[in-house]
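Every protein chain but one is kept in place in this view of the complex.
Now for chain A:
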Amino acid sequence: ALVINDPDFQHEDLNFLSRSQRYEQAIRKSSLMVMKLREYGIADPEEIYWFKSFVHRGRPEPLDLHLGMFLPTLLTQATPEQQDRFFMPAWNLEIIGTYAQTEMGHGTHLRGLETTATYDPATQEFILNSPTVTSIKWWPGGLGKTSNHAIVLAQLYTQGQCKGLHAFIVPIRQLGTHEPLPGITVGDIGPKFGYDEMDNGYLKMDNFRIPRENMLMKYAQVEPDGTYVKPLSDKLTYGTMVFIRSLIVGDSARSLSRACTIAIRYSAVRHQSELKPGEPEPQILDYQTQQYKLFPLLATAYAFHFVGAYIKDTYHRISGDINEGDLSELPELHALTAGLKAFTSWTANAGIEECRMACGGHGYSRCSGIPDIYVTFTPSCTYEGENTVMMLQTARFLVKSYTQVSSGQRVTGMVSYLNDLSRQRIQPQHVAARTVTVRINDPASLVDAYKARAARLVEAAAKNLQAELNHRKSKEDAWNRTSVDLVRASEAHCHYVIVKLFTAKLSEISNAAVRAVLTELCLLYALYGISKNTGDFLQAGILTDAQITQVNQRVKELLAIIRPNAVALVDSFDFHDVHLGSVLGRYDGNVYENMFEWAKKSPLNKTEVHESFHKHLKPMQAKL
């Protein structure tokens, strides 16, 4: 409320502004925000997060990379002397920084980056270069127009040898005039699907020199004579990645929840066609097809919410271990978050679009707010690790665990179900399924079904991989020829983890009514997942034809059971109208009159007769 009622943060509906105007508004609000945060003395990261999300209403903003990457990287990777030089100026926004990693030709595969930093012992400087077009830094947020510094990732060359990627603090614009420095070419990469507020930028460096002390040297170091000192462990970087991916899982839950809120409220307001002859048009939420589109997504939003919380907790727990030097749980968590990041962002991405489609034509209007949620969310399938690549990372861990089990070792954690495979090895194929008797109204039993499916698909992928390896020389080639199977195995694993976490959550709920409705959602989530992947469950013999028919039937019964609570379940997400940014999803449901009010403000309506009439139409009619 502090923010919502603050007149300084008000502005025209962003849908009616051009990109430059939206950028300007965002900068204005960010500047104000920083001052107000300091004024109110808000310093707790959680509180800053909420403050920020109300100022920018869940949209990206030009200082995101400064606050989210530049400052934290200084904290974790700079030496104390470097912190003295850079941190306070950056904290006080004399220095505005960004984080320049991705290049035009290189993304997720970090080793492929081409930017070079060559050490010159004569002057004790690094010479930075963008040797090719593909090596131009491309995409970093805040780089185009806002930042005057960047942390640049580049291949370090010293004493004639490449030492791999390292981070350098590079000034890019003149303090005072904000003009690019000589040797620096910097600009905005142009319009995108979304992120209108963000000046994603490019950066090209030609023999640009920075002092030796600008390399971030808390871990690796280059001494004045050019001697390279190696860092201790590289597993530490896992920590940051796990953290960021856990944020994306949370974001998947939130974005999908927002879209569900809009679509479900609107479906209660919209009336269409007839269900019973002679009666008035019913709410579209009464149609089975509409429920079938929206309620599984609602259940998914809840499921992801619990998954996000779980990863965050696990991360904090493990962070403690890491500080004490225990890195044993990190590989599994790293593998799991890679897959869950991909699974949840893919599902949420498709789900947001489903919600929009479920709102028919009006969903397509910007006033519905869903287009904005979608374009803001969809890049998360690509950034912080492209999803397919993420799935294959999880698969690598699964195959490794499977190999350990087949060689007689035991594995722990979420993959421990693979241990059962070795016990059943005496039996012929599709062993995993045999032990399961599925009771379709019992979440715990469904967890077992998902477990059996995951085990079966991991085993199938591992076996196919082995078969390919027997045929071919190259490991990489065999891996590539199995990758469709491997992705399926990862998906099944993640799906199992989510059903398991959701089910586990139910027992923690003390309020009986809440537990009842969440149990219904949990069942819907699990059963809907089965009905969408019947092939896996049938082929592995986990479920019979008759059970699949029952599952399909039960899904439809659950839709009717959830229907009376649907609006209450989205109201529980507790999104403020301002944060929702949707005419269709308003809490008060006064949709149509407000759509009309909104449309009247459209730029095309600024004059009664559009200038095109005088410029084009009238002359044409006169001539014909």
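The working rule: a contact is a pair of C-beta atoms (placed from the backbone, for glycine too) under 8 Å apart; a residue touches a chain by one contact, two chains touch by 3 or more; residues count from 1.
Methods note: contacts and distances are computed from a predicted model.
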item	value
Undisplayed chain, where the name is taken from the UniProt record, one of "Auxin-responsive protein", "Potassium channel domain-containing protein", "superoxide dismutase" or "ACOX2 oxidase"	"ACOX2 oxidase"
Residue among A:T123, A:Q161 or A:Q288 that touches the chain left out of view	A:Q288
Per the touch definition above, residue among A:F86, A:W139, A:Y525 or A:F575 touching the missing chain	A:W139
Listed residues A:P80, A:P224 or A:G535, member touching the removed chain	A:G535
